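Missing here: one protein chain of the complex. Every other protein chain is in place.
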């Protein structure tokens, strides 16, 4: 059994991790930490868990954790993660970090949108945990930077097409839509029920922090500088994410080739589902799964490619991919604990 | 492994059964039948299942099923069930019927609100599958009438209090609220998005078919005729059910006794959670679980008892309880396949 | 033209008042005050108003208002209202107060659930603004205590039936359900989108502050002490309120009499709609109107009367009734500014 702990368990991602780890056949959950709820019972925070999981939230203590666990999931805010992670890695505990702190190759790119990086040594060795694309490097890693939800939905379809030169790296657009749980459990007017209900609109147009994370990976895939136009929107649902991506095919690239390429990359992947022609993803089809659904349409005349991808922002976009990363790191069945569909209805 | 089939798999209850049975450690799913979708892939009906479960819907054929399975779940409309069930029982296949057809002891009570009963012999032997209260009889049963969702939410709290004479059998009221999935997948103006969204109100006031089902069980528990006032309401959520029940305590019954009684009946039950004082159920706390949460408040002066119960209408109110019944019938761990929390957020 | 001001315009009730007053044929809106947004444009707080109403929020100043207006709507929190109201009344400005501060006849009843009353002289002269029942006293009033939303939905159907001795004053129950806007615009975990969405449950069981307000009026109507059992619930919609009320008819009272009585009291009332037999109210039917819909069903055998009433909590439950009160106070057409249906869909 892999012994695990979850730091920052009182947020929505924390809750998902607790559920996934509790239902995982090869793990035990040894500790949950929470700053704001220390000493409290986990079921007082999330009454749905009553009777299923009896846990008391403790403060984060690297020494205590080192005695108890093999891996820690950090479901913490940016900045807090990079303070905690080195203490764990130093004690030979593996880390899957769900913040942005260990997602970048380039500390400067990180610092341009977040803050000074205080653990840049560790940043150098951390692996970007986009499982399907970085599996080999994840295996040996001591620390994983678990991808953002928007980047996951955008990178999975685009990386293969850029690598295989089927689409132009210029003029890429992602019009993305997220459920409200992406904004977390902290209170704000934007996520106040009467403001988010029966509403829909874009936010952070032109300056969302996920943009550089996306561009760094796309640039590597394309072999030249990529600058995606990214517009996120808030949808009145609790969970789910859809990205509608617009690209231009390179001369000659036909629908057949695009399909063949995506199939080649993903047909053996359990968590990427390439939809048949004329079928498109919907948030409701991936809710409660670790899947990324991908559908596409090629406008014959213009060569414009429309790709639609969908994930559950809390699963493949956060806790699910984190568990998938752990499965790869520990070289157990990658599907363990993820091979089922939670409530899709 | 218990070999199972699900008849009527294309409805919402059918989908839940497919998911539960697929994740159940001791069962295999051998067939799904659907009248309207025969020959179609199950994932065409419910795209969320793509990659998880590959199934083709077949027409219902008792002989074929008899060769393949040990038990059939009938997630069929009233009337269809009583045509199919005898064919299965005759072939020594156990049946868990989710329609109303095998819920009544008294064929006349059934016929008063449904239609003439065409399998009244089988009705005599069928057991009302309210697991916590009828466990012993369920064990040996060949056919189970799986309780309605409203009755489940009302009977679990009331039966113990009536049996132990803590509340009066007169003047009982249940003000109940159901999510829209309770109305199924058939189209109607009531469940058209723009009509159900941002709306709330009662329906079938004074003549809901679940009332006689509830009264039959309450009458037996009380040892005298009970006639509950039942008012169902439609809530704009997909899944969930709350019943707010009003009763009068018998002279002398104090909060302490009520709590002690409910605890005594249910403290070892995995799927009934008696909430601590001043805590009350919410649909969101039971969503994705097979639990019935029960909280209560006794008005000191008036002796009025307010009981609130909550279930997931598709799980404890339908598919979850059906699986629990199967577990009991086959004498395996009652929690098998049900010991986890699906997406509560 | 009646010159008006709205104090506390930045809440949801304030917004409704601004819209109603702006569309009212006999009023002008001279000032809006807001503590938290002073100096800000009203359209920055509520972008929907851009182009329709250009207003700057000012701090509350009784002297300034006295020079400008005939009447002030106080859409302020409890306690703040009773500090502001006397200053206005002293300057001969009429006041419609939407807080609880001037709703009670009995200061002690108020103090038992709120705080010490610092304007009890004014409390003595203030009139409870339930328009249909107190019209004569409202006419001459200087200050109105605008009723709570729950009380409005409960009192309109019950007062006539109690006064005419058709129902027993004992054993009354109201199982009430409110949309989330009833909780206002202040942030809380309860009204955080992901907590309120796809959720439903009771709150403040046994101790909601509206209970004594309701009981004071019912007691007067019955001529004997009434103690209603009141259980409020939160529904995932923005606006709307339904109360399902349970009463016992007095011996001999038949459906016909009940209907005749309600019709006699309300058939000439523009804002109370007694529904025909077998029709019941729904939040969606009153949304955007100042109406209270009332439907009922009498269980023939038990004599149990089920009454369902529905209002828009922000209109008949708050801002709409406040404007109706102003219309009565100034003896203009009672329907002015309220004789239309906003977005019911």
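Residue numbering begins at 1 within each chain, and the chains themselves are lettered A, B and C in the order written.
Assume a contact is a pair of C-beta atoms (placed from the backbone, for glycine too) under 8 Å apart; a residue touches a chain by one contact, two chains touch by 3 or more.
Model, not experiment: these values are computed from the prediction.
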Answer key for A:235, A:291 or A:311 versus the chain not shown reads A:235
Have a look at A:1, A:83, A:205 or A:260 and name the one touching the chain we're not showing.
A:205
Going by the contact rule already stated, which one of A:80, A:306 or A:332 would touch the omitted chain in the full complex?
A:306
For subunit C, residues touching the missing partner are 12, 15-16, 19, 22-23, 46-52, 181, 198, 238-239, 270, 273, 279, 282, 284-289, 291, 293, 314, 339-345
Logged for subunit B, residues touching the omitted partner chain are 12, 180-181, 185, 187-189, 191-194, 196-198, 236-238
Omitted-chain footprint on subunit A covers residues 171, 173, 175, 177, 179, 194-195, 198-203, 205-206, 227, 229, 231, 233, 235-240, 242, 244, 246, 280-285, 287, 297, 299, 301-302, 304, 306, 308, 310, 345
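Everything below uses one rule, namely that only the chains that are shown with their structure count from here on.
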Going by C-alpha centroids, which chain is farthest from subunit C? Tell me that one.
A
Distance from the mean Cα position of subunit C to that of subunit A, given in whole angstrom
46
Between subunit B and subunit C, the Cα-mean centres are separated in Å by 39
If a residue has to touch 2 or more other chains to count, which residues of subunit C qualify?
194, 198, 236-238
